[in-house]
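Heads up, one of the protein chains got dropped from this complex, but the rest are sitting where they should.
Here is chain A:
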Amino acid sequence: MVSSSRLAAILCFLIALAGGIPIFAWLETFPRLVFAAGLIIGILQEFKGRWHLKNWQFNLTLVPVFIWYALQYSNRNPIQPVVSVLVIMLAARLCGEKSIRNLMQINLLALFCLASRSLFELNPLFLVWLALLLLLVPVSLVVLTFHAQDSAMSFTRKEVNRVVLTALLITLLTVPTMALLFPILPRTAFPLWTFLNPTVAGSTGMSDKVEPGTVSSVAEARVLVFRAEMAQQLTPPYWRGTVFNTIHGSRWTRTATVPSETSVPAGRPVIQTIYPEPSSSKILIGFDAPAEIRLPFVRMSPDLVFDYQRGLGRRMGYVVRSGADGLLRTSKAINRNFYLKVPEGTSPLIRQLAEGIKRTGATDQKRLELVEQHFLNGGYRYSRIGLPTGRDAIHQFLFVSKQGHCEFFASSFALLLRASGVPARLVGGYLGGEYNEVGGYYLVSQDMAHVWVEAYIAGKGWVRTDPSRFATNAGAVWNTDQKRSLAARLRLLVDALDYRWNRSIVTYDFESQVSQLRSAGNKLQALEQMIKARWKGLLIVFSGVIVLLVLFKLRLQRFRHNQEYRLLKRFRQVLKTKYGPGLATENKGLFELAAATNDEQVKQFVAIYAAAIYQDKPLGQDEIRQLRKLLDELSASDDTAVISR
């Protein structure tokens, strides 16, 4: 047994928690402390006897807080003061007296607190909290309804269960409405707070330059960059982003004016949809070698680098068509000189090595193979620590330390190619990705950022070569056959949920609404045509349904009065056989019939039957038995009827 006031109080603390916890991380220190204190004081008051603090005293203390935050409010800082005031008000109500009015206010304030979370962040966790509140608030409302009627009321466990069940039903009833409203209501694809105060998003892990030798170690950051919805590939996929075509010293950068070329990705076309995480980047990434990205405001460079003018600041998705062979076919010759530039200060040892290759190999293809041979046999190790640093880092990597990460491999490889007369450039992107079977997409994180080389082979085109693959420990680094632990699988599952949330809730924007409406219109048209084509069949089906409905209704009515109907029918039948057909068929009342027959049993039958019918009472079991008995007697006493049968 639990009293209604105690139950209401417990519920209000739970609701306050469900409203307060989601917003807690975004609060300033003072409101955080006030909220925690309010909750603790409230619980202490509830369970350790009441403190004599009146509500108006709390309200009075709120006034300076209000004034303070009102002064804080500005165009640049519109959200924090409002949210802080909300939380402080909630805290004050939690400490105060738990009247019905206050409890309702707590419910409302908690809902507002949760709602204000969406100003800071939109993620699926919001849904969890919302579901919790949507369940708790109706329970609280039902309990409060009882509490309002009788404050001394108490609930048994069974009754509490029933209240919860009722609230659950209320919540469930709202679901169809929500589903109906979801496609219609206007929405935002990004948190309002970010929209008002754009925060700088993290970099993609793919920088705008490649400069090995600036740091001695690279930290791995497992931050999601994008998801790519597509079929799983047999080999770790390459995600092509940008191209670095110019080298200064040891630094590779991208010259915006790319010499014209006619590159077309070769191989079977692969269509994929990429959902990048919001970032400050403008480069659109695609699988292997993207040929086409279907998105407005996209600028394509001749070397197949795609820039999105609007930036990837908000959640979105785009469709990419790629070739899967890692080869860009060119129909015309390229500007070879542009891709053969080698910096002045290249170390003589490198030049010497390159000269050797140039002399041995006559064609681009041969020279490429020789460079590959050098890397394969050179004993280079892939490493993210103990990296060579300084201006001659490439020289150090090639001839001394022989260990480095992909940037070292790629830039030295490309430099060697260029020095030996093969046009080459660096490609920045990502390698690999964790395939999520649940969601059917690749998860690509920042630590998968990668740099590789495209070498130009005359008569063939740009060929992708990844020098990091020639490292002695390449197999260990890019081991794809790792067994996934349970935690990893769980993480993938959660990510799939997050992905679904972003795909179908957050990025469901005005365009999607319009397309949905349009498709609805199309479906309507299709329906119209379908009706035109098969109206006869539909008419038959429709009339069949109507007939069924009518029959069903009739049956229902009959069923309702079944007992009476059957008794009356039999009564008439009996009278007909006993007194001739003229009697019962006329439009006569029951008492008229009884008077006409002047039969004691008929009179009894009518008295019992009419008393039930005309007093709107259902016939009791005893009465029905009695009436049946009378009818049996009536038909049995009819000797002529027996003989005629």
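To be clear about the criterion, a contact is a pair of C-beta atoms (placed from the backbone, for glycine too) under 8 Å apart; a residue touches a chain by one contact, two chains touch by 3 or more; residues count from 1.
The definition used in the following text is that contacts and distances are computed from a predicted model.
**Q** Assuming one chain is omitted from the figure, identify its UniProt name from "Acylaldehyde oxidase", "Class F sortase", "MoxR-like ATPase" or "Branched-chain amino acid ABC transporter permease LivH".
**A** Answer from the UniProt record of the missing subunit chain: "MoxR-like ATPase".
**Q** I'm checking contacts with the chain that's been left out. Which of A:A354, A:V574, A:L590 or A:L634 qualifies?
**A** In the full complex, the listed residue that touches the missing chain is A:L590.
**Q** Please output the residues of chain A touching the missing chain, sorted low to high.
**A** On the chain A side, contact with the omitted chain comes from 561, 564-565, 568, 587-592, 610-611, 613-616.
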